[in-house]
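These notes are about the structure you will find just below.
Apart from one protein chain that is not included, each protein chain of the complex appears where it belongs.
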Amino acid sequence: MSDSLSVAYRRPPALAVLSNALVILWLVVAAFPFVWTVWGSFKVEGDFFSRQSFWDAVLGIKTMLQTGQAFTLDGYYGAWVVNQFWRSVINTAIVTVCVTVISLTFGTLGGYALARSGHRYSFWLLIAALVFRAMPHITLVSGYLLPFFQLNIWGLLPTAIIVLVAINQPFTLWMLHSFFLGIPKDLDESALIDGCSRFQAFRRVVIPVMWPGVITTGLFSFLLAYNDFAVTSMLLSQDNQTMVPKLASFLGSIEQTGKVMYAVAAVVSATVPLFILVMFFQRQIVSGLTAGAVKG
Amino acid sequence: MPHRTFLAFILPSALAMLVFIAFPIVSVAIQSLYVEHPKVLVKVQSCTPFACTDDVQVDEAATADLKRKEPLGQFNGLSTYTDRAHLAFGEIGEILHQNAGFSDVVSRIYNLPFYRALVFTLAYTFVVTPLAMILGFAIALAINGVPAFVKGPVIFFSLLPMIITPLIGSLMVYWMINADGIIGASLQSLFNDPNLYLKASPTLTWIVIFIYGIWTNGPFSFVVFYAGLQMVPLDTLESAMIDGASRWERVRFVVIPSLMPLATFVALVQLMDNFRVFEPIVGFNSQGNATSLSYSIFSDLNGQFSQLFGSAAATSVLTIVGVVVLLVPVLIRTWRDFNRKLA
Partner (left out) sequence: MAEIRLKNVSKRWKHFVAVEKLNLDIADREFLVLLGPSGCGKTTTMRMIAGLEDITEGEIWFGDKMVNKLEPKDRDISMVFQSYGLYPTMSVYENIRFPLRVRKVPDNLHHDKVMRAARMVELVDFLDRRPAALSGGQRQRVALGRAIVREPNVFLMDEPLSNLDAKLRVSTRAQIKHLQHELKTTTVYVTHDQIEAMTLAHRVVVMNKGIVQQLGTPSDIYDRPANIFVAGFIGSPAMNLVHGDIQDGVFNAENMRVAGLPLTVSGPVTLGFRAEDAAIGPETGEIAAGVYALELLGDASLIAMQVGGELVSIKAPKEFRADIGTPVRASVPAKICHLFDRTTGARIEERIVR
């Protein structure tokens, strides 16, 4: 393979070894916790948390003794059936889908306006968004609680959804704004000349060529809603909890009862969608991270 | 674009931000000036067939009534800010007045809850951010040289620590470093010390959380720097080769300068994200040894018996001030750039 590099670019052997070693080491560090936890989730607690030797977890000695097989689904049964984890999965699905769709709707409209308006105030709006982006979410949450109690909308899914949409807006605006800047102005101006209104030009001409940007931004909106803990744990009632706060409330009760494997199974379950996401959208995620960087 | 059209397009987004970001900031500021009502106490005489005793009891109905009439609580001015749980002016004055040397001052101030959280938050922000960037840059340089078919999988696994739900990621690591977990147990047998426990001392806890932070933050720097490396102008790189620059000189004089704008961006984003460090404290269950500003707000709001809105709000306001201080250099620079563009 190194034949493709010319003399000028070829690394001296020592450097090549060193840098390949770094890559391999990083690969292990990055991937190992996932591999280990997924593997361990099919074992019993005695194996996954083994004082004697990690070979217990690899070979599943106690799992064999307790269940007769090398792998067990006990943890998953406990999480999904006994603790009704599926309820929070449904809640998470509702919240993430709604947040993504609404964020994108608001964000494309606003991002387009910011990208096409040359007025001073659009600059200040972007700056305000940057400051809002930096606000720790929990500080905002402490501002919500009292008013929400008063209005009697605390604990409901729609409340959490709209709050997450709002918290998401600064980032969404910035990202879509930079994607819109990449689309030549000529395109919508020729649509305007051809007789479209601004909104028609936006919907019929600009959005069709914006799909890559919209999908990329959508991924990040999804991730924000999916990964959130501060908002969902404080604003949702017990019944409406999504996966992450549900997991957190597992922890308290579980550690006393010795059912840690339920939590491990729930953690792995919650990781699977993220795996799938990265597998299919790796390119978009990378382009999204760099789009902000290159133009910001 | 005419003002009216602009307004129509921006309205939903601006409204959402106004109502759910700008108002809450105001609301927090107001709340921080109030404090919860004390419980309404009543004297109750309870009699048994033998004797009557006077008892002091909480009058639940009256308390609830008071709470309903004045939901904010009673006005408290700036006292919440200066109390022991926050800026602790009184305590600090006392410490400064009477102490046994510098290290005594430091350790006593560190024992005040707000300063504890502040110190950890700042330490986390300013240790994790640069280290994660250095790690990311090193990986980006290293991966640039590996064959193309390896790059895809490497990037795949590199993205995982970054996009993993922070609480879940910290739980995974927490279980591994547990005394019974693979890393914890292996370290015990490696050092032959059955009492070695990564969560046992504050120092070890800090180190573990920092390492976790670098693990989740590194990939972001890596991805951005890796993309930046593809955009280093080839002409300049080859000029440097012909001019006689060594490999290291090319990195120093060509690669790093051309990545500087990206590095500023990465640093800004990571400073903002790291300053709100929160989930790892919950995941590692480490509030005893390490706690952050975000976490102290969370625990005020999540109190077992009552929620301390005033206290949470005061910490929130102080946190927001911290964020703004962090952002000031950026804002000033942006403003200058913007004016220069106009000029």
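In this document, chain identifiers A and B correspond to the written order of the chains, with residue numbering beginning at 1 in each.
Definition applied: a residue touches a chain if its C-beta (ideal position, glycine included) is under 8 Å from a C-beta of that chain, and two chains touch if they have at least 3 such contacts.
On a predicted model such as this, the values are computed, not experimentally measured, just so you know.
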item: Full-complex contact with the absent chain, from B:Glu94, B:Asp193, B:Asp243 or B:Asp337; value: B:Asp243
item: Candidates B:Pro2, B:Gly77, B:Pro194 or B:Pro233 - the one touching the absent chain; value: B:Pro233
item: Omitted-chain contact residue, chosen from B:Val208, B:Val254, B:Met272 or B:Ile297; value: B:Val254
item: For chain B, residues in touch with the removed chain; value: 233, 235-246, 249, 253-254, 257-258, 260
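Keep this in mind: only the chains that are shown with their structure count from here on.
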item: Contacting residues of chain B [partner chain A, same complex]; value: 1, 3, 5-6, 8-10, 12-14, 16-17, 19-28, 31, 71-72, 138-139, 141-143, 145-147, 150, 152, 154-161, 163-169, 171-173, 175-176, 178-182, 185-186, 215, 219-220, 223-224, 227-228, 231, 238, 241, 247, 262, 265-266, 269, 272, 275-276, 278-279, 282, 285, 293-294, 297-298, 300-302, 307, 309, 312-313, 316-317, 319-320, 323-324, 326-327, 330-331, 334-335, 338
item: Contact footprint of chain B on chain A as seen in their complex; value: 1, 8, 11-12, 15-16, 19-20, 22-23, 26-27, 29-31, 33-34, 36-37, 48-51, 53-54, 57, 105-107, 109-110, 112-114, 116-119, 122-123, 125, 127-147, 149-150, 162-163, 165-167, 169-170, 172-173, 198-199, 202, 223, 226-227, 229-230, 234, 244, 247-248, 251, 260, 263-264, 267, 270-271, 274-275, 277-279, 282, 285-286, 289-290, 292-294, 296
